[in-house]
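Take a look at the structure set out below.
Yeah, one chain of the complex is gone here, protein chain that is, but the others are all in their spots.
Moving on to subunit A:
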Amino acid sequence: MGAAPPRPLPYLPITSVPLPPDLGVEAVDGRDDPDCGASSAPSTLLSALAGVDRDDAGADSLLERSSSRDATRLMLDGRRSAVIILILVFMLSASLTMLVRQSSHLADSADWGSRATEQTSTASPKSSASSQTSPPSASTVQPQPQKASPTPTASPSPSSSVPSTSPGTAASNASGLIDLNTATAEQLDTINGIGPVTARRILEHRARNGRFTSVDELLDVQGIGAKTLEKIRPYVTVGP
């Protein structure tokens, strides 16, 4: 037995459990070996018999606590950095491509261009130009030549562009303005800025609270605010 006693494997913790002699495992006597530190003990680990490593634990929590790999992955090398930067540049080009596509929808604007031309150039009343299916409330196209600049100081000439299909012009007095106290719902509807529901609400307000004494009382009607009032003020008046 002239051979040096075998070194204990460095990562196996040593316990002092005495082994049966016929096992065939060399017992290490650390006291004779000056190179072994105080960590070695006179016998090898019981776990060497079972074949279980410290990293071989079964339960997740045990693995978490005593695994040898416990640090967050943070190290890069050149190849990975290059791949990451290439992927970033790819995403950037996808983003810019989509941006360019969004701003060049010529087909849609051409389709809408014809409709807008219809609106701005024709002055004929109530032409039903829509060929697509649409909800019943918005199925006809009306010419609105004053749409581009609806300032409150617009001249009363828009009264000529308001298509008056109802024969009841008695509600409008000599200057072409509509009298709030005697107008019907259709006549109120023809005003640019009052729709059918708002016209109904004006009539309800009139029925509930009596006549209007000034145009400003329209602010009490739900759906008419200050801006709407300024828009319709040139077309309405309050009769005696």
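Points worth noting:
In this section, a contact is a pair of C-beta atoms (placed from the backbone, for glycine too) under 8 Å apart; a residue touches a chain by one contact, two chains touch by 3 or more; residues count from 1.
The rule we apply is simple: contacts and distances are computed from a predicted model.
Note on the omitted subunit: UniProt lists it as "Competence protein", one of the names in "Nucleoside-binding protein", "Putative zinc-finger domain-containing protein", "ABC transporter permease" or "Competence protein".
Mapped onto subunit A, the interface with the missing chain covers residues 13-15, 38-39, 41, 64, 67-82, 84-86, 88-89, 91-92, 94-96, 98-99, 102-106, 108-109, 111-113, 115-116, 119-120, 130, 132-135, 137-138, 140-142, 144, 147-150, 189, 192-198, 223, 225, 227-228.
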